[in-house]
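All protein chains but one are shown in place.
Labels run A and B following the written order; every chain starts at residue 1.
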């Protein structure tokens, strides 16, 4: 059985239409939900979600992702081949960070009309992305989808900046615990601080530790999350709510040393 | 593998009991969640959810649906055969619109006690509907479930009325984007308006367009949704919250022409 994953901002109900269409085409597809709770139209959060899990999936997996505020306008549908996995979704950057994580990427504009259902103007997940994903999972040659392109829309999730001892980044995802995940990668934070030191994070002093249970219940800390990025958390608490930090907010980080924050 | 779908108002946890019971009877069942987020006891919303996706499922699919405020009272458990698919659930109208969408329906009262678990008075999903669905998915003859009936409870989701140029309908579903889905079918709205015109919708002027991205971010529009019904939406916004329109509210629609709304 070949795995097809789904990543959307649909909430409930609409994912079932994608699953039905996939199973009509390939009844051996093993459909796995990555998430359907991306904040509506938040392409960066969707890109992060897919990026954070893609490396754990088996070779041959097909990822269908739909966070698609431009549905029915001129944005193109695309498919990508990278590192033995496949991606299908809108040309708005959503798929790029995950695909790049697997290696060299080949991006195709979806043009083969034989693969599509009767296309509506509001639900390309059902009418384009799900069927193309299903055909790929069934063994269709990748090149059958359309034509190679180079002018796809790009997103870079790792564009935090380091300047001297100070890092400027931003929040890319708030998880369901309220953990605040930034775009500051592990290697960057380890250039300015070691575990056990205090950091000044957007004006608040926080210890930089290895795991949640190393501070008291409710206390705030920063750590390198399981996805490899700097994460601001509260032990058994909701850091986003406690600190009032939301998706897309800017974050600055510097070592504290003997100064005040 | 035969597909069994689940549509309930259970939220989390209880669906797992249904899945366990199904897999004990038929370990080859491919269980697909349609939704478990129907507003509690809202039979019409459940009927709409199932109706909106049923046509995309493969022949042979068994749909188990449980929105069942009458559990443990005298309402009957029923099973339906329609267009090569099967439906199992309470006799309260929940299954009817979806089954009718597939063609002629045959409705049976579930009477065969060999198919049931030890029946509790509060959880017929686990004790009646899941096991009957599992046996059907395993190849049991449909007639084995019980006796044919004609006096089942009926629901009509498409009973919007048109009077001259004015349509009176109601809201049947609010999706997780906040899109407001009415019971006004595509054919009815196209009798009074063309795409590109303005409509007067319950006192507010709204453009009738083909897709969300044709208005500014946050702006309201009406369109024919992917389910074939008139939908009131806000581009990248939550129309239900913005307009204060909720499930079951009445909706009137008329062409605007040169008059005020």
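What we mean here is this: a residue touches a chain if its C-beta (ideal position, glycine included) is under 8 Å from a C-beta of that chain, and two chains touch if they have at least 3 such contacts.
Just so it is clear, the structure is predicted and the values come from calculations on it, not from any experiment.
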Positions on subunit A where the hidden chain makes contact: 1, 3, 5, 30, 32-37, 49, 52-53, 56-58, 175-177, 210-214, 223, 225-226, 235-236, 238
Sites on subunit B contacted by the missing partner chain, in the whole complex: 9-14, 16-17, 19-21, 23-24, 27-28, 31, 40-41, 69-73, 120-123, 126
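Everything below uses one rule, namely that only the chains that are shown with their structure count from here on.
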Separation of mean Cα positions, subunit B and subunit A [Å, integer]: 31
